[in-house]
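Before I ask anything, let me first share the structure, which is written out below as structure tokens.
Excluded from the complex is one protein chain; the other protein chains are retained at their positions.
In this document, chain identifiers A, B, C and D correspond to the written order of the chains, with residue numbering beginning at 1 in each.
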Amino acid sequence: MIEKAFKGTIGYWLWLCFLSALALAGFISYLRQLDIGLGITGMGRDVSWGLYIANFTFFVGIAASSVVVVLPYYLHDYKKFGDIIILGEFLAVSSVVVTILFILVDLGVPSRVLNVLIYPSPSSLLFWDMVVLTGYLILNIVIGWWSFDAKVKEIEPPIWIKPLVYISIPWAISIHTVTAFIYSGLSAKPLWHTALLAPRFLASAFASGPSVLIVLCFIIRRWFGFNIERDVIKKIAIIVTYALSIHIFFMLAEIYTVLYSDLPSHKSHFEFLFLGVPGNRFLIPWTWGSTVGAIIAFVLFLISHKKNDSLVIFASIITVVSIWLEKGFCLIIGGFVPTPFEEYPKYVPTIFELFITLGIYAAGGLILTILYKTVVSFRQSK
Amino acid sequence: MEKPDEMKKAIDLTPKKGDWMTPEVELKKGTYCYGAPLKHQKYLELPNQREWQPHDVDWKLPENWKDIILDGMAKLLKKNRAFKLFMDICVRCGACADKCHFFIGSGDPKNMPVVRAELLRSVYRRYFTIHGRILGKLAGARDLTVDVLKEWFYYFYQCTECRRCSVFCPYGIDTCEITMMARELLNLVGCNIQWVVEPASNCFRTGNHLGVPPHAFKETLGFALDEIRDLTGINVEAPINKKGAEVLFIAPSADYFASPHWYTLLGYLMLFHEIGLDYTWSAYASEGGNFGLFHSAELAKRLNAKIYAEAKRLKVKWILGGECGHMWRVIHQYMDTFNGPADFLEVPVSPVTGTKFEHAKSTKMIHIAEFTADLIRHNKLNLDKSRNDNWKITFHDSCNPARSMGLLEEPRYIIKNTCNHFYEMPENTIREKTFCCGSGAGLGADENLEMRLKGGMPRAMAVKYVKEKYGVNMLACMCAIDKAALPPLLDYWVSGVDVCGVHELVGNALVMKGEKKRETNLRGEPIKGDSKDTK
Amino acid sequence: MNRRDFLKITGILAIGAASHQTAMILLSSEVKGDQAKKKRWAMAISFSACVKREGCRDCIDNCHLIHNVPEFTDNKDKIQWIWSSHYESVFGEQTNMFTKGMLKNLSILCLCNHCENPPCVKVCPTKATWKNKDGIIMIDYHRCIGCRYCMAACPYDARSFNWKDPKPFIKEINRDFPTRAKGVVEKCNFCEERITQGLLPACVEACPEKALTFGDLNDPESDISRLLKTRFSIQRKPHLGTDPKVFYLF
Amino acid sequence: MKKIILGLILFLLVAFLPLGYNIYTGKKAYIPVIKAPEDKKECVENVFIMRKRHNIVLEKWRDASVRHGIKKYVSLNGTYKISLTGTCLGCHSDKTQFCDRCHDYAGVKPRCWDCHNIPDKVAEK
Partner (left out) sequence: MKIILPFFTVVLIACLVYGGTRYLEGHILFGIIVPYICFALAIVGFVVKIVKWAVSPVPFNITTVCGQQKSLNFLRHSPIESPASRCGVFFRMLFEVLFFRSLLRNEKVELYGKERRLIYGSDRYLWIFAILFHWSMLIILLRHLKLFLEPIPYWIIMLQNLDGIFQSHIPPVYISNVLVSIGLVFLFLRRLKRRVMYISLPSDFFVLFLIGGVILSGMLLRYVYRADILLVKAFLFGLIYLNPVPYTGFGTMFYIHLCFISVLIAYLPYSKLMHMAGVFLSPTRNLRNDSRARRHINPWDYPVKEHTYEEWEEEFKDALKEADIPLDSENKG
């Protein structure tokens, strides 16, 4: 089936070339990073995790969110999701690859990455993250590919798929939970040190992931004639709406706890994020942007069911951006600032860092394009 | 014969334990072709002439038959690199195994292309390689015995030379080539089949397979002209042996004797009339098909020679070929080599559109689908698609035009422009992966029907699929053997799907200048569809 | 892995050598190591002694010289094993309106606390950092993959990462101590390489005012045990439960 | 036919290229001579073992020293301090003449020197 991905219009090939060029640029930048070291990035001794880990966190959420289409289809027998489920699974596959790439480029000595396997350390959440992410990747590839294959052949999927699907549902929850635990287990970082982090991650994931899916659905509907029912998109939009509301609620609960208790070490992070400190107000627009964005998106989703598609697309894009900023960027940077020495260092990603990040997006995009093209071509050939 | 379901149920694609090394073959009635009659062997001056049948215990082989074959093999190895190469480099990966329609349809493990070739290879190893000579059976080498010969006969006349396996082989090993070599060898000791030798002999004598003499040929064309007149009210001409015409037209002889080929013939005639083509038929070279190809390269060349000779004699500028399968294998890949160079002809130029067919600049012969597609592209034909609305059509790529020529888009282009309802079969069964009808390469004999039905099963199943899914009721194809073999095949497996030629569709859709209102299609069936409603 | 296992593994070497068999034994530096009581190394830093010399950096310089710690010009690449910072920054939670004035600009020496309950060790995905039997938090630079999880986990900012190749930034290379390669995390090792030879840590040795005291907490007779028993001491961020082994004396 | 023979010759040429390459570089008879320290007779282990397995010995040393605090190594030849810079390069004082020669010949590029220093006396040269 995959050979379908290598037949397409000129526009399609241009798109592939564009992504490949970006990925290549990212790769070249990465070679430079390998040569010079991570000093090439904007990260430093105080903000020692940056754009890479932010993206990693965000894309784990996207990957986990495929569960919101899988779950209704398999557990509640909501047959209308039958078409979109494969899109969700393939989105998860490419997102997991992206997260793995982001982890890889963030390593100081990537050639030693096998040490994680050779010296397994169950006390480390990063170890568990590796376990759940690779497991999730394999699960999704297997489930996605075999059920797609069955669909192409017009046969029943193999019987062992079902148990795997049931495993994959809690597994999806687990990948984002473990990712949250990476942060929330650290007493050194008050911003992260909250039990609400994992639930917040999940809520935001179930808002952002399906939003990405909605945008993708519109794209393939517009350009590839893969007609996904409006009902289906509407249903997903409803899921996003609820997830967003929970996400906003969690955020407010967090802010209340910190502000009311007035604990200085906790408060200082929120003050930095929302108000900034003299000389470092870098994150203010992003924090406010994401918060307000989430609320706007929520409102838009609420009213969208009567309006046209573009509103849904617009709301989805705002959701994605808002959550990327909130869960990824602001959360990671904000965790490091202020430092234990109460300093307020600045973190600005460098051009190399941006290129590498874009390169990874492009690589993910390539995988996604190829997988989606396969699905879409199959649909067209029917 | 068994019912289709039973036949399908009996198929087991997993062979029994063991291997293919023991030469044994059971000639089951219905799965092999009869031997060639003495008369035709004589006419073609073939070796070891005798009356014989494969089911005879004694095949009346010459005394030194083994030497003849081994000598022949040595010569062929020297003459043909492909043969030698294909004997040496197979790694037995098995990628070809389930690509063969005969294997899929029969489950007979010796029908896996790799084993078919191994039947020959084992003898090659035994007599032509060091390790085979020393290690014998361990190296997969076998002595040449009568049983081996019988096995060859059975299985190499169970290969339609469709080349589907060759598409999948990582080294491009072409079982067609191996079958050809094996048949050359079998012919050296006179083991050939009626369905190959008789048409070849007829063709050699009269110019066509059926042995129709020139006056009968002219008569049938006349019938066709009458039919066209009845249908359209137009007087169409069909010049024969007209010297100085621009184009010589050559079609398979089945087109003017068999059905549903006949309607394709009507299509040609109407088309040529409509565009005012200055062309001629030939009574001498009234056959495009070439059964010599299924016998030996030499016989293929002998039969093929007529085409250029006739073109030269009639002083035409170029040659146009009709809808045929293996005819096009010969014309595309062999004719120029056999009987070229055709320097007395000109590079084909469409007199209507002015398109120069550069891709045929040496052979100077083009396929009618290329010609018609070009006409349609240049808007030279007035086509009413709705006249084919009776049918939901699918297209069967014939093996030879598909895999030996790459004629894939031209017929589709024509079909899409002549009908409203076109549906492709599953993609694993079309274009370069197309499945054979099961009756090619001279295996279309009635006595071989069971094997033909088995071999045609994959094709039939694909047709069944589109029939059930889209309600397809017409299978278009571009091969005379297809047109003859597919109707009984589809009758057996599918039922309710007819077979037509691509130019039958053209004939139906073609709105001719000055024609009367058409009530029926070329088959005399009332036309459904819009055009009738607007009457 | 205990020593017995270790010997077994090295024994395999000899088997592999086939025709040239030979015994290979690896010995610990302390011959009676197993019998001796476990050490609990700790350090006490006296505020009062430390402030006596204005601008003194002897301990820092000596440590960084001995351990080949590079000096980066760019603050974000900075690597430090031992350094000084303001009181309010180090003891932020133990600051009030009065100390702010009183202890203003008081420099406090900081280094890895070699916590009894180290958060950095727990998070390492490759066991590249661990607490050794003497309580020292070690880093295996051969195993570290540079994920920097330990840096995020350390509440004391004691860990530094080699953002670039450190070699060009080392003023003078001490050839008896290895440098580090880019991409690994490093920090103060309590001069593990010196104390196994019976020496004092470099910083302790270098201090002209004897402001730093180093010794074994498990030995009630050691200098440091006596000192901590008699004088008031504080630790950094004790509420985090890490139980630092660096004490600050008044 | 001509093309195939040409291809065959080309293939054989490429296959035999190493022969020419070494003649071209003038190293066809080159075998690195390793300068053993003059004042010492035996290494930490038998020389046969050291030639084949010094890397593994060093790996064990590394793990023993770094991870297990084991600082001494006892073999039939005596007791040694576990130290690449101190012990090994103490005798094999000339890294370029000893380590590098053979490593270059065998195409091995150990990473030890990324961090571990060459002793003063060599570096000063």
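Definition applied: a residue touches a chain if its C-beta (ideal position, glycine included) is under 8 Å from a C-beta of that chain, and two chains touch if they have at least 3 such contacts.
These figures come from a predicted structure and were not determined experimentally.
Touching the chain that is not shown, out of B:Thr160, B:Ser386 or B:Ser404: B:Ser404 (per the contact rule at the top).
Only one of the listed residues, B:Gln49, B:Gln333, B:Asn473 or B:Thr520, touches the absent chain: B:Gln333. Check B:Ile415, B:Met461, B:Leu475 or B:Leu489 against the missing chain and you find that the one touching it is B:Met461.
Screening B:Asp174, B:Glu227, B:Asp255 or B:Glu504 for touch with the missing chain picks out B:Asp174.
Across B:Gly30, B:Pro47, B:Pro62 or B:Pro426, the single residue that touches the chain missing here is B:Pro426. Taking the complete complex into account, residues 1, 4-5, 7-8, 11-12, 18-19, 21-22, 25, 27-32, 34, 48, 51-53, 55-56, 58-59, 102, 104-109, 111 of chain D touch the chain not shown. Those residues of chain A that touch the chain absent from the view are 1-3, 109, 111-115, 118, 149, 152-155. Mapped onto chain B, the footprint of the missing chain covers residues 5, 8-9, 11, 13-15, 17-20, 45, 77-85, 88-95, 97-99, 104, 109, 112, 114-115, 118, 129-131, 138-140, 163, 166-174, 177, 204-207, 213-219, 240-241, 243, 283-284, 297-298, 301-302, 305-306, 309-310, 313, 331-334, 336-338, 340-341, 355, 357-363, 365-366, 370, 373-374, 377, 402-410, 413, 426, 428-429, 431-433, 457-458, 461-462.
The working rule: only the chains that are shown with their structure count from here on.
Of all the chains shown, the one with its CA centroid nearest the global CA centroid is A. Each chain gets one centre point, the mean of its Cα atoms, and the points for chain A and chain B are 57 Å apart.
Centroid to centroid, with C-alpha atoms defining each point, chain A and chain C lie 38 Å apart. Shown for chain C are the residues in touch with two or more other chains, namely 181. Of all the residues in chain A, the ones that touch chain C in their complex are 36-39, 43-46, 48-49, 103, 106-110, 112-113, 115-116, 118-119, 121, 123-127, 130, 182, 185-189, 264-265, 335-336, 339-343, 345. Interface residues of chain C facing chain A in the complex, by the touch rule stated above, are 74-79, 85, 88-90, 92-93, 119, 122-128, 143-149, 151-157, 160-165, 181-185, 237, 240-241. Chain contact summary for the complex, chain C toward chain D: residues 1, 3, 6, 9-10, 13, 16-17, 19-20, 22-29, 130, 132-133, 138, 140-142, 173, 175-181, 192, 196.
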